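Not every chain is included here, but those present sit where they belong.
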């Protein structure tokens, strides 16, 4: 199974432990990004994972690519050129104090990339799956165009396409998001989102939900998924369900809607003591792509993706360093956390 | 709003993370102190905050002052002279293992300070508020005298005075505390305490409480506050209410008694996953001084102070690095800890 | 009270904090081992504690011994010779992600030790108690022989013997364990175990338990203990009871069966936010040896051992750095974790 993922690779500068930003005199540094997180997780699961992006032609850009090479992601299609390395600052929250992300991604090499820099015929050659997220088109009109071209090529080549809506209020408005995404989603076989994404990006609201308190209604979620499939022709809509009790503890589960049979499948529910919630949604996407690509049925697929993304949130850093064995162990053991020795 | 705070600045030597003291070969080092914590929080909230103390005239003393300059606290009234830097060792607890404080503050420059070293006319010039805590007079008879003189001058100048009882069993006995404090409290417009303070320092016991189990009775607390106001002429008594479930998790709320209307206002209750509970009470005092100084009504004031001090306990170090925006966000969101990005 | 403990000293290489192994570029390094953990805890409690092992004659082996000297354990009976230092890698889990131990203890100086290298007459001279665990005979047939010889000598000298069954599936099979241990247990006055040990090593199953979910039946546990005493002539069987809710939170309690009076004593139950659960069982053993050695009655003994081992799990590292005062404080305060200052 060969998956091509497209998106930005960012420098993550995180305050150490649970300190406030610049409270300590160092920052923990990793490279990551919504789409790169998916590519890494897929590679660890055993897929042939190709990551495509544009990076600055500098020691910083090359170190970013190496952090993917470490996980055997194929970085040979990465384009190098002018522009800076996008970055984000992260402060991890505790209890009532929320985690904070401060973006410093403007003018990045990726945001400034132009359509002619990516040769999609070459990039998608031999791929089974193409994945991207809604962050890409939020960065520039050129990027929207690139996503459109890549999606079209994928369709031509009968490559399955998945898109994580991934709405980011700091990057674009719901209005702009809708006007752009409604042209892109029709190319997606599978659409991944949470309730807020569906509402902000597609204007489809779960009438029975209250996202602040984390209370969600299963029937409402199925209705949202069905509406998306009807409107955009997607075959699957997968929704992650986060109940935010505090910055330290979240509920986590997920649902998958199969448009062909018109049914929703719900995963078991996890009560997570968070190590790092960033990247949870990306781990969920990776879990689904892997599950679909290895022909799991819907029930197994949503359990696999929910378990994989639960484990991500117990691991520091954006990347889900979870193996197939780890996911299977959680599914089998139920997460009692007994020591393995 | 200009606030003058008076007290000792200490060197805090904390075992890293949750290790036992001297289990690791380094100590995390910050400067702090019950009163300095108040001064820093006020400055971050936007008040003009002046901190008065005596420090050793050495690289250590000067570094201590700089840690306040960092937060734009006005350190120009600090007196430098002979004596050592007071210090304390901190070991943070986990679960059933309690946090431990070991004081090394004897013979400090501050404890050895003499009344003539502080020119209160100059120091209090233009101030709206004067704040001190019961730790000061516990250090020496000279310090009691200094607190008395400062309080008198403040009264003369019609500056509001607040005092946090802050009883420390390792510094003085309840008997000594009572004999000293009963002369000082009458100068305080606002008195801040917890139940143990009220009992130990003022001999006023909440008959319906059991401080070990953390069970508290609201009616009893109102009665304690009223008794204080009646006895010492305070206009406000604010009490923080901590329920210690374990060293990792505490309940937290507060109440404010307004003697003029004879009514108590109770804040919402927080269930805190503790990052560092030291300085929680000081953050509460700072919240109240800020609230009073900006003319919040009692209901808003106690909610503001409780929320600010809740957030402090999710932050490492004595200082409450919380901004007005952070407090308002908690009050608005209810503390679900959802990531801000 | 002089206790001789016999076992292996290992190099523990732990991923920092809650990171995955090799996620960070350093490893936290300590020396430890099931039996050494007991020796250190006993020494801290005030017993004269002698630890016997074989170590490589190198800077590594000598540093290992020093880590015991630090706690005033008597290391003068340690044998030095050829072979490597046994080691283990540790990755601490969070929430649904379990902790992982990877052993690298094959071919260690201890595993290769021969019976003639230990002079038990000399080693046990003046001792009141001899303690070892089931890990020793799992390492080699020579080690089984050594344990047998040591136990026999102890019996001759009327020294009390305790054995912690300590089953390790990666070291031997239940069948091998049973065939070896059934010859060794009859020398033990006190047998320490958990339910899994009893079943795997002795084939005695608690019919009313489900070790995965952590559900346990008190009657069943008493029955298991009685069966052990009847079969092997032990006077006491102490069982630790862990309820694994997650890798971050465990229930913990214990029971002690006194064969003479045919009664079981149950400790109070602790709900632990785990700092490091490794060494919890060893701390329990040390608590019991200390309790028996200082003539506590059974009720006090099991409360002491449960409290001591509860505190261990709130401390990083294998060693239980808990003092008598700490245990007594927990027993008195009930573990509300209020700060000590």
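Order of writing sets the chain letters: A, B and C. Residues in each chain are counted from 1.
Operating definition for what follows: a residue touches a chain if its C-beta (ideal position, glycine included) is under 8 Å from a C-beta of that chain, and two chains touch if they have at least 3 such contacts.
Only a predicted model underlies this, so the values are computations on that prediction, with no experimental measurement involved.
Here 3 copies of the chain are placed, and the complete complex recorded in this file has 6 of them.
Heads up, the rule we're going with is that only the chains that are shown with their structure count from here on.
Measuring from the averaged C-alpha position of subunit A to that of subunit C gives a distance of 44 Å.
Annotation for subunit C: residues touching 2 or more other chains are 17. Of all residues in subunit B, those touching subunit A in their complex are 17, 270, 272-275, 310-311, 313-317, 321, 326, 329-330, 333-341. Residues 17-20, 23, 93-101, 103, 168, 170, 212-214, 244-249, 277-278 of subunit B are the ones that touch subunit C when the two sit in their complex.
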